[in-house]
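One protein chain omitted, others in place.
For chain A:
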């Protein structure tokens, strides 16, 4: 796994051993909602839910923290998933007409030299693809439409496009020869007058009789429904439906079934014995008629002991008026709710009693899988409210624009946070108090979401909206916080009785509200968010409602620069009247940068009450204690016209459009040639075409020019850093501010902060004097590459502690006796300079050697697996090729290199965020974070066991009867034989895991 690319490595075996104990790369878990889901299945026995995706992944979820992932070898979309109930096996049908059998397997995995047991994973056991009978059926006739697993789990019925049904033995997945039920057999017993034409259409539905195993209900597309006895191979009953069939469902007793049709109606049929043919259903209705309606794709009929049965179905909306809605209807007697979703309904199921002794279904909940989220409806409570699911939270309910990670969040501060959270969002999920890690995501609609990422399951904690600080076009009465808060108010008084459900809302009211940067002090609970229109908002935590006015100040970053006009968007208008702010983070000060360009960097120092922010024009320093601007510095280059004109500039758009049109031409030229030719001789033709292509296609060219000073957007402030260090001389240290720009300049300011160390701004602290900033040094990197990060190292070469860490005795105090140094990471080079005289000490020219550019850097501290107290501070770099390089500090010696993200995945690389303990997150889709670990010790991965009884194996797992998660949410998936050991902390979960298999 380790790749050593550097010459000086591999010499010292001792060092190699230490490195192996320190570093290991693992992609651990995926957080969030699976991208492009297309299949859903539920195993009521094991309480497991499976979701299949378009990319061929299968994800299994149990109680919070229990997650397994399997990936098909072919990246075809998963069409259907079916559990072999209680066996920990499942069947998947792919788009390419192949069947796959998966198994949950337990194993011990080698991890960092130690055996880690209790890791359960999903693996593919067998696959099968159904072939058409040559000469008799066309290729499409053998295409699988439906699957039915008999409750005995030993037989699989496969319905096809051609109307035939094939039987496969399980778990061997072998076809029962000569047992297939073909269309002609059924046709023989159909009355003459019903027969029109030859075909009955594809098999649309297969349902097993709930009381009499061995009898299946077969529904053909044309409308015919046959009750077939598998043992006698005989059609027991025929239901001569006239409507195009969509789906079938049995009533629990087996005395009747319901069929749904393409005209938007459903019918109830009685299964009376003795009579072979039924011509008419018992009852039939088109709920949203009389105007033409869309098809009801799926219908469920659930009986309740205490009253009328519940009918649940998707679709069926009036075609003209609401044909574009994504709806699921719940109907019981007079109650009727049309759940109106914001994205397409993929599938749904109910959680109900499956005990055969029980006479009623008694559904507890409805689970609807939508394209962008999972919605759970509580069917026991009147009004059928929606319940926030404990996981699978849609990260992307509004597009993620930025993220920020905090670890070791002190429990007491977080409890405040959590208490507030509980009363703010009606999320009854009380997070366990041991949580330590927070992930903050900033969104396009101006919200910041707080997630608990201490464990495998990423749970939502709190949602903060910044839109109410501003006056926007949307209705001010509209509570932007949580639309699910008050469903009654949103319910429209109309037919159908729509109710908006779900929180996926990709539409932003105002793009200027988008959050660009976040900085949070976990000790003082001060939060700074900065957005697209140059807004920087300082927020404080409060547990009461408040309707104060927010102080507004503007900072002109252009200062005396003349001849520039901003042609971009206007700044956001602050709200004139005081707005009520709910408990939680409430805005204190709003700082608006002028011109209102997007904030590119923000840094908070809560101990000094200072916030620094940078845009493409310059940077500013604001004292939020006294509410005054301390400094504004323009970083613009005189030739930089692009930055001046804003994102809507004409200059840029022309340049861009030219470039784009050229790319389009080139692309179309290439793609036009690669169109597949579906003929037998295509292979030869393709080969010839490929040869010809090589000669013809104009190759991509790259210009080799050094960076010049007047590149566009050279003034963008890329990073900001506060440090208490030696800037002016070697004897007096003091607060400093560092700013790095796109053109390779670093500005260092010495700050005069009154009352540093005496607790300025804190209660009892005196410090009302003005903060002053004096330019100390300017560094211009010769290679002019953008400065990605600036970090001050103390006398031992360790990064300085965070604000409050030293003064609250939470970290070892920095070494102030030995000379400090500053690490400047540009896109091309890493350099360490001595302080206060800025002299180059060490450097590493990454781009010159590897040809890659630095995208993200962070200082991480990794602990050794062998020695409890040994840790090393390293610099981790993510490059534009998606690989991770680790360097020791301050020597900048390369340690290890790992491939992490595909280099084509630009959004993944851009979204990467590192934690201080050597983990990281990046977006693998708009809705999913991939978590990875660079540390051999700190690994967050699912460690769970599943109790299974497999008839064909003598393999029975032991079970540990503790409920570790202790969740109090409305517990749909709570009672289960499934145990999760959320492995948030490797050390903690270790001993437990070893218990599991005793």
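We take it that a residue touches a chain if its C-beta (ideal position, glycine included) is under 8 Å from a C-beta of that chain, and two chains touch if they have at least 3 such contacts; residues count from 1.
As a convention for this text, contacts and distances are computed from a predicted model.
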item: Name under which UniProt lists the unshown chain, selected from "glyoxylate reductase (NADP(+))", "Cullin family profile domain-containing protein", "Erythrocyte membrane protein band 4.1 like 2" or "Par-6 family cell polarity regulator alpha"; value: "Par-6 family cell polarity regulator alpha"
item: Touching the absent chain when the full complex is considered, from A:272, A:658 or A:775; value: A:775
item: Contacting the left-out chain in the complete assembly, out of A:125, A:849 or A:902; value: A:849
item: Residue numbers in chain A that touch the chain omitted from display; value: 6-7, 634, 637, 694, 699-707, 709-710, 745, 774-785, 828-829, 831, 833, 838-840, 843, 845, 847-853, 880-881
